[in-house]
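Below is one structure. I have some questions about it.
Of the protein chains in this complex, all but one are displayed in their positions.
When the chains are written out, they are named A, B and C in that same order, and each has its own residue count from 1.
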Amino acid sequence: MVVKMNIEAVHDALYEEMKRDNRIIVMGEDVGRDGGVFRATEGLYKEFGEARVIDSPLAESGIIGAAIGMALNGLIPVAEIQFADFIYPAVDQIISEAAKLRYRSGGAFGCPMVIRTPYGGGVRGGLYHSQSVEAVFTNTPGLKIVAPSTPYDIKGLLKAAIRDPDPVLFLEHKRTYRLIRGEVPEEDYVLPIGKADVKRPGKDLTVISYGLMLHFCLEAAERLGKEGVEVEVVDPRTLVPLDKETILASVKKTGKALVVYEANRTGGFGAEIAATIAEEAFDYLDGPVTRLAGPDVPAMPYNSKLEALFLPSVDKISEAMRKLAGY
Amino acid sequence: MVVKMNIEAVHDALYEEMKRDNRIIVMGEDVGRDGGVFRATEGLYKEFGEARVIDSPLAESGIIGAAIGMALNGLIPVAEIQFADFIYPAVDQIISEAAKLRYRSGGAFGCPMVIRTPYGGGVRGGLYHSQSVEAVFTNTPGLKIVAPSTPYDIKGLLKAAIRDPDPVLFLEHKRTYRLIRGEVPEEDYVLPIGKADVKRPGKDLTVISYGLMLHFCLEAAERLGKEGVEVEVVDPRTLVPLDKETILASVKKTGKALVVYEANRTGGFGAEIAATIAEEAFDYLDGPVTRLAGPDVPAMPYNSKLEALFLPSVDKISEAMRKLAGY
Amino acid sequence: MASTKTSETKVSPHVSLGLSPDNLMQIYYKMVLTRALDERAWALNRMGKVGFVASCRGHEAAQIGSASVIRPGVDFVLPYYRDLGVVMTVGLTPREQMLSVLAKAEDINTHGRQMPGHWGHAGLRIISGSSPVATQLLHAAGIAYASKLKQEDAVSFVYFGDGATSKGDTHEAMNFAGIYKLPIVFICEFNGLAISAPQEKQMAVQNVADRARGYGFPGVTVDGFDVFAVYEATREAWERARRGEGPTFIECKVYRLFPHSSDDDDRRYRSQEEVEAARKKDPLDRFRSYLRAEGLLDDAKDAEIQSRVKREVDEATDYAERAPDPAPGDLFTQVYAE
Partner (left out) sequence: MASTKTSETKVSPHVSLGLSPDNLMQIYYKMVLTRALDERAWALNRMGKVGFVASCRGHEAAQIGSASVIRPGVDFVLPYYRDLGVVMTVGLTPREQMLSVLAKAEDINTHGRQMPGHWGHAGLRIISGSSPVATQLLHAAGIAYASKLKQEDAVSFVYFGDGATSKGDTHEAMNFAGIYKLPIVFICEFNGLAISAPQEKQMAVQNVADRARGYGFPGVTVDGFDVFAVYEATREAWERARRGEGPTFIECKVYRLFPHSSDDDDRRYRSQEEVEAARKKDPLDRFRSYLRAEGLLDDAKDAEIQSRVKREVDEATDYAERAPDPAPGDLFTQVYAE
């Protein structure tokens, strides 16, 4: 085992996979000579050459559309959208094309590709470098959506995504890139897409979260532990397909569920998690399935005070946990 | 009062508003000389001229982006996206631009415009002329989303949307265009955005639905009525902002809630409605907040048998009502 | 406009292009077949058996003339919904077409899931298409990039209408193809209408092919009613691509002889006199006249081809009409790899 940061886990997975299989290519803005604005693709250009590490024009629809074509002709593209906030121009190619190719062709064509993108706030990115975009895509069968939050999960799931025969949207919380460190095996491994992970066991309350919020929840759970409340923290890791079994098993045990997410509250993916629990664990619930999320304002302001206020903080999360535990 | 079809309600609202206020323009593919592929803009070209009824190039981002500019310079554009399935190329202009203009400029700029689009299936439109796209937009504060389902509601809300100072996504279920008729006042009226409507009173069970499904739910509720179960049917009419008060009041009365929507189940807007009820009416619930929706397959097939199977039918809805009522 | 050489020396165009009589008869057969399938779909539509038809009438010379250059199963083809003539030329069978038109389980194109006109055939390298206009241009560019990276001799042929040229994806695809000098041929079937929108509401230029030079590659405009002009331009483009010299944009000026689709009423936006006048220039008639003038076709031979085609289309229709619908369970399959 070695200790790595989240960004290193991304990098290492890309490097090792490209080394393993020369059908894999990387494409995006500044991923080549520059090594990526977050350095996720550092050194790949030198190692694998400009034909496999493509500095694309500034055109997100073009990046995804061309990647789809490459996937259709035997390559395995890993496309980077520089910031998740800039994925919107590619929504058509993702939803109409990548996600529907297999179904619409009766299985004759598939679209093995990965779309990596840094999302989330807390980096003074302002309205357009902070967004959590998952809800735009979670109503898109045909697409898998993975959002791991620790180095171990990131590396194992990025490899799995690259080896998956279907399109995978791979969300990386940018604030955690250099904030979160953890042990990662030195040998090759993959983790299954669609499998949640109980990041902290507990019996009084289940909290479901991912991204930066997962780490805030773990911190809050520590606090609550000192207050005598045992919080179980479940990291879905994959949003679509969602591992309902693990989530429901936990809630059936604790009787209480809190869903914490950074995106705007209304219409966020946390609503899906909450609605699923509310429907499928109804008989076990000892309190309302509660959501704590970003406020319903367009996005996170640049001003650092307002930015901090936007994010569900460890304080706010602890408070929500206490309230639900005491229900 | 006169009896009108849904499509006529759309048309009449456009006509009357354009007559009232010459800042209003209509833009979209084939909205001019052709009168729109569904005839929503029939006759407007002749009446108001090609400068106010713009046959746009085939470019959805362009339509919305140019409309935003027009809104910024004193016009009130009503943009049509010919089929909701083709709105994806415009997602960036809608989410990044229209919805955020006011907030990002500290209120100095606004974006008074309407985006009308026919959504939903049941017209043999196949994968790309049948989609329900609301969930792509419901996590976008700054945007209002209206989805009325009867002639009266459509006319009153389309006028309200046109007069609203903020961008409104106006969803029209295309299968209901000529299927649904209803009384409409002859005089000018508007309905408030953000106000739900109880379409059928009942005491045993609350059903929340919109679009074609609303009408299926009303039919199913009739059936259940004959079986002695009084179903209350709530039509939110506006999705964002959602009229929680009306929905919660109904559920607190009946103790049971069924949410029916046509979009794919996972990540659909019905999850938001369900999660809201589960959290905010928890103490009143006598059964699980239940969702009935389209299956998680990319979209509605063209084959008519599979198309019928995709849609939550009156039978399936009745069944779900019975099950929940008997919980 | 047309890039065919003026025949001062009286050499017939097909001779100067090196096309044999057999080649011509093959083109003629595909044209007749395409026409018959198109007519059959309309007939079934009027009988209420088929929900949707987008006719290729008027586009046949452009489609079949260009697709005759394609090496089936080697070059990639990305057609749009109007390209019946393209896919038939590349090798789709009448049965495969009719199964798709009738949305049957056996439909190899979409498994009954998409509207007719959304072809896809892995063996023939016809790439599965969707309805959103112009998305396929980027796929074609990505495919061509992969061919180049793998050093495989395959050219991507991507088809689209004039309406598609307005889309951002078209720009992004042409730009990407230009930067990497990809083996790709852009074929625009320019009928001057995007449903009802006339050329002047779509662009401020006469010839959209002129845009190509802004992406660093040539654009040519040809008479899309002239099989030979189209064939010649396409073959040149294909050779250029194979020589590693990059993309070409070919604009075929055609006329859409029928309404946009079976749902459209074209009397709302164009005069029927105009349509009637254009019908007199029907590309199938024109090619037939050429063959007759060249002594390559007589009544007997023509009747033979017509009856062969009729038999094939009848058989295909019968087969497809009897073929089963997809099973209910087919609603749920192939969302992800199984």
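Definition applied: a residue touches a chain if its C-beta (ideal position, glycine included) is under 8 Å from a C-beta of that chain, and two chains touch if they have at least 3 such contacts.
Only a predicted model underlies this, so the values are computations on that prediction, with no experimental measurement involved.
Visitor: Touching the left-out chain: which of C:T34, C:S55 or C:Q202?
Guide: Result: among the candidates, C:Q202 touches the missing chain.
Visitor: Return the single residue from B:L14, B:A40, B:A66 or B:L212 that touches the missing chain.
Guide: The single option touching the absent chain is B:A66.
Visitor: Out of B:G36, B:G142, B:P236 or B:G294, which touches the unshown chain?
Guide: B:G142
Visitor: Of the listed residues A:E29, A:E80 or A:E134, which contacts the missing chain in the full complex?
Guide: Residue touching the chain left out of view: A:E29.
Visitor: Touching the hidden chain in the full complex, which residues of chain A are there? Just list them.
Guide: Residues of chain A in contact with the hidden chain: 29-30, 32-35, 37, 55-59, 61-62, 85-86, 88-89, 124-129, 295-298, 301-306, 309-310.
Visitor: Using the touch rule from the top, list residues of chain C that touch the missing partner.
Guide: Within chain C, the residues that touch the unshown chain are 166-172, 175, 178-179, 181, 200-205, 208, 210-211, 213-217.
Visitor: In the complete complex, the non-displayed chain touches which residues of chain B?
Guide: Looking at chain B, the ones touching the missing chain are residues 25, 51-52, 56-57, 59, 61-62, 64-75, 77, 89, 92-93, 96-97, 100-110, 141-142, 144, 165-166.
Note that only the chains that are shown with their structure count from here on.
Visitor: So, comparing C-alpha centroids, which chain is the farthest one from chain B?
Guide: So the farthest one, by centre of C-alpha atoms, is C.
Visitor: Between chain A and chain C, what is the gap in Å from one C-alpha centre to the other?
Guide: Distance between chain centres: 42 Å.
Visitor: Counting only Cα atoms for the centres, state how far chain B is from chain C in Å.
Guide: That gives a centre separation of 37 Å.
Visitor: Which integer distance in Å separates the CA centroid of chain A from that of chain B?
Guide: 30
Visitor: Which positions in chain B touch two or more other chains at once?
Guide: Expected reply: 61, 85, 88-89, 127-128, 296-298.
Visitor: Which positions in chain C are in touch with at least two other chains?
Guide: Chain C, residues with two or more chain partners: 110, 112-114, 118, 130, 132, 168-169, 335.
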